[in-house]
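Structure first, then comments.
Of the protein chains in this complex, one is absent; all others appear in place.
Let's turn to subunit A:
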Amino acid sequence: MTVDQIPVTGSTGPAARADRGTPAERPRISMTARRHRAFYLFTSPWIIGFLLLTIVPMAYALWLSFTTYDGISPHWRYVGLGNYTELFSDPQTWKSLGRTGLFAITSVPLSIIAGLGLAVLVNRPIKARGLFRTLLYLPAVVPPVGVGLTFKALFDQNSGAANGVITIFGFDALGWLADPYARYVLLMSVLWAAGNVMIISLAGLQDVPRELHEAARIDGASAWRTFRSITVPLLSPVLLFQTVTGVIASVQTIMPLLLSPDGTTAGVTALPQSNYLYMMHVFSQYFALGRYGYASALLWVLFVLILIVTGLIFRFTSGVVFYNVDPEAKK
């Protein structure tokens, strides 16, 4: 077929009809199919990105986890499930996993409570409310590297401001960045970013119908009772979201590394033991010891654990999370 023969869109000649078929012969595309096509068309950039940047690396890491590959050496070999069985007998894995669990259990509720508390405060009709909201949210936009540098300077034993204040009152300086205090500095660095939780909770608070609060007030309910019986249930989907994302973020945190005085790849193992979390163990196995296979196995185990924990959170909160969904939207 030549260019001359290309049917022109909208042409109604017999040749054109013959080429395209009559409307009765053409397969009809249903509205659902069109919607599906539009859906896949619009989501395809994300799907392609997800395949290339998530599924492929995950599959590669899974393959690595069955090898002794170190990135350079020529004589790596397959070890089957060897890395996975070693993982279960590695005391550092279990210790770091335990610390990570403890860190998640303490840091997630603390940051949610702090963020929600701040949100309730700045949701009140106070003067300069916008300024307070901005100031409280600002720390959350500071990059983690900046937070790490600032905290290291603040809590340095010999020249940090924290010890400067302590010594004014006659107390001896503390080694904040060493055991046993390093865990508290890590917690403080997490709370520093409570503005993130605050901003999401604030959006949730503003979605709570005012009539419910007014009705409660007319019924004589106290502020605490109103908060407990109206605000919290209506905020429960937001709180669930923050719990799930908070747990995932806390087990993946690299903040201990940013707080480490020796931020080199090998320096990761010089972290105070209380801050040697699971991801630090993964990092040291990958980059300090060059054990790509073993570190990939550690990551796959973490991935499965996160799935399980997330599933458990959904399972155990299903009875207490209240979804205020528009019935029409369910159709």
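The rule we apply is simple: contacts are C-beta pairs under 8 Å (C-beta built on N, C-alpha and C of every residue); 3 or more make two chains touch, one makes a residue touch a chain; residues count from 1.
Heads up, the rule we're going with is that contacts and distances are computed from a predicted model.
Here one chain is missing from view; checked against "Molybdopterin-dependent oxidoreductase", "Extracellular solute-binding protein", "Cation acetate symporter" or "AzlD domain-containing protein", UniProt names that protein "Extracellular solute-binding protein". Within the whole complex, the absent chain has one touching residue among A:Thr167, A:Gln206 or A:Ser222, and that is A:Thr167. Only one residue in the set A:Ala223, A:Ala270 or A:Val320 touches the chain that does not appear here, and it is A:Ala270. From the set A:Ala178, A:Val208, A:Ala221 or A:Val321, the residue in touch with the chain omitted from the display is A:Ala178, counting the whole complex.
Interface residues of subunit A facing the missing partner chain: 1-6, 68, 70-77, 92, 152-153, 156-159, 163, 167, 171-175, 177-178, 261-270, 273, 284, 286-291.
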